[in-house]
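Chains shown are a subset, placed as in the full complex.
Order of writing sets the labels: A and B. Residues in every chain begin at 1.
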Amino acid sequence: MRHRIQTTKPQQFINITQRVADEVRGSNVENGIAVIYVPHTTAGITINENADPDVVRNMIYALNRAFPVEGEYLHIEGNSHAHIKASLMGSSCTVIIRDKRLMLGTWQGIYFCEFDGPRDREFFVKIIEG
Amino acid sequence: MRHRIQTTKPQQFINITQRVADEVRGSNVENGIAVIYVPHTTAGITINENADPDVVRNMIYALNRAFPVEGEYLHIEGNSHAHIKASLMGSSCTVIIRDKRLMLGTWQGIYFCEFDGPRDREFFVKIIEG
């Protein structure tokens, strides 16, 4: 349920789909939902394209243009941009489980979104039957 | 559980509240949650005002100003703006069910958000009792 993840860059999207899918397959739950949760305030989670790595690089680029790393902020730690990006991506995502499999679209992957790395991070997976 | 939807514009918010409400009413679940999930990477889902259509038009306008269609992106397909907008709106939303009804606010509607249309799309509804 608790997964460790090591980020290696200041801003980075890491595909965690396989780790979530493995936990779902290893559970006894045939149908339900999986909630993937990030317990950090400068990292988030999102679902987006898994094929072309330029897509997630463009997402980081677009977020930086609208919410610059070196913007005018009050917070003195210098990571204010990371807090707003974490809330924009969100702290959790929910995926439907059917026949022990994540019902993701063909091109969808689940991404851990680092905005203030590199750091040791973690995420939680919670499976609800139903 | 699987719903087809046809979008007709490049960017468009389509109100799907009635379709979700009908599925909830037709289920045997009195109380719980409904998860509405979009299996695409250039479309999303959100909850916002159902009364004045200018509201969702303004939302598309505001997203385009912050994340331009013709921005500087690496991704060569030309739909990079659509990927970031999809993640900003999110791939799912969750609504509470009480007495077989969606507990939406008076002015709330559930919107399928197309950012790279027109296309044949789909969304899933999953009901969890509890």
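What we mean here is this: a contact is a pair of C-beta atoms (placed from the backbone, for glycine too) under 8 Å apart; a residue touches a chain by one contact, two chains touch by 3 or more.
All values derive from a computational prediction rather than experimental measurement.
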{"item": "Homo-oligomer size of the whole complex, from 2 visible chains", "value": "3"}
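Operating definition for what follows: only the chains that are shown with their structure count from here on.
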{"item": "Inter-centroid spacing, subunit B versus subunit A (mean Cα positions, whole Å)", "value": "19"}
{"item": "Residues on subunit B engaged by subunit A in the complex (per definition of touch)", "value": "32, 35, 37-41, 66-67, 71-77, 80-81, 83-84, 86-88, 90-92, 94, 124, 126-130"}
{"item": "Residue ranges of subunit A touching subunit B (in the complex, touch as defined)", "value": "32-33, 46-49, 52, 54-55, 57-59, 61-63, 65-66, 88-90, 93-96, 103-108, 128, 130"}
